[in-house]
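Sharing a structure, written as structure tokens. Questions coming.
As you look at this complex, bear in mind that one protein chain is not there, while each of the others sits in place.
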Amino acid sequence: MLITVKIWGSLKAAAGDQSEVQVEAKNIRQMLDRLGEAHPRLKPQLDRGVSVSVDGQIYRDAWFTPLKPENEIVLLPRLSGG
Amino acid sequence: MSQIHVSTKINGDATEYLCEPDETLLDVLRDRLGMTGTKEGCGTGDCGACSVTLDGRLVCSCLVLGAEAEGCEVGTIEGVAEGEALHPLQTKFLEHAALQCGVCTPGFLVAAKSLLERNSDPSEEEVRYWLAGNLCRCTGYDKIIRAVLDTAKEMRSA
Partner (left out) sequence: MPLDHQANQDEKDFRIVGQRPLRPDGIDKVTGRARFGADMTAPGMLIGRVLRSPHAHARIRSIDTSKALALPGVKAVVTRDDFGEVSEDLHDVLVNCMAQDKALYDGHAVAAVAAISASVARKALKLIEVDYEVLPHVTDVDEAMAADAPALYENAADESVPAGMSKNVVRRYEFGHGDVETGFAAADAVFEKSFKTEATHQGYIEPHACLATLGPDGQGDLWVCTQGHFAVRNVCAALLGMEVSHLRVTSSEIGGGFGGKTTVFIEPVALALSRKASRPVKMTMSREEVFRASGPTSSTSMDVKIGMNSDGRITAAFAELRYQGGAFVGSPVEFGAMSAFAPYDLEHAKTVGWDVVTNRPKQAAYRAPGAPMAAFAVESVIDELCKHFDLDPLEVRLKNASTDGSQASYGPKFGKIGLTATLEAAKNHPHYSAPLGPNQGRGVACGFWFNFGGQTCVSLNIQDDGTVGLSVGTPDIGGSRASMGQMAAEELGIPYEKVRTIVADTASLGYNDISEGSRVTFSSGMATIQAARDAIQELCSRAAQMWGIDEDAVVWEDGHAKPAGENAGKFDPMSLADIAAVAANTGGPIAGHAEINADGAGQSFATHMVDSEVDPETGRVKILRYTVFQDAGKAIHPSYVEGQFQGGAVQGIGWSLNEEYIYGEDGRLQNAGFLDYRIPVASDLPMIDTVIVEVPNPGHPYGVRGVGETSIVPPLAAIANSVSAAAGVRLTHLPMSPPRVQKAIKDAK
């Protein structure tokens, strides 16, 4: 399924200057893999770690979280707290 | 350096120990006597976590030498309760949730007990100033002050 991923401002340059990228993926793991393949300059940040927001819910590690075209999917820095 | 032999009373019990001349009462309590209820927060008398009473006087045990306790009566957190019976302050601290992490609590209890022994009806301001030598980072002091005032009220009517 073709899903749309929003990426944050400082990553735009690494994704061909787009703030929204489309990839074929049905879960978070696939999305991250496809993003890295389609835009190799994103890979360093993806490897360092990201969080993913799906319809407002934050996921930090859950690879198999299903993704659908109608979801709002946003890449975020890996969240931590204090 | 040879060690000094000290005879003292701790929470009413006759106690003897050996200590170095430069060892503090705090070190003695915690490391020699295994009484770890009294805490070290700073070692320089600024935080009050090591509060004990020495002959009835509230002091920072990190500023007292172990040798200075010779012939004195030391009161620590371990002596605040009487056997199974908690002191009203201890009960009120629990009821008011006047502790979060609890590391400053022994110092506060020893200090507050000392206050109520001198002044059975302190104002909020008096409680705050008496306890200004005890640092707490978790609670913002609100519930601690309420617990102490509530205890004073209860003890007055008892």
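We just call them A and B in the order they show up, numbering each chain from 1.
By definition in this document, contacts are C-beta pairs under 8 Å (C-beta built on N, C-alpha and C of every residue); 3 or more make two chains touch, one makes a residue touch a chain.
All of these numbers come straight from a predicted model, not from anything done at the bench.
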| item | value |
| --- | --- |
| Contact with the hidden chain (one of A:Ala14, A:Met31 or A:Leu67) | A:Ala14 |
| Candidates B:Ile10, B:Val28 or B:Ala49 - the one touching the absent chain | B:Ala49 |
| Residues in chain B touching the chain absent from view | 20, 22, 30, 34-44, 46-47, 49, 76-78, 80-81, 86, 90, 93-97, 99-106, 109, 125, 127-129, 131-146 |
| Chain A residues touching the omitted chain (full complex) | 6, 8-10, 12, 14, 19, 41, 44, 51, 53, 55-62, 65, 72, 74-77, 79-82 |
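Here is the rule we go by: only the chains that are shown with their structure count from here on.
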| item | value |
| --- | --- |
| Chain A-chain B separation of Cα centroids, rounded to whole Å | 54 |
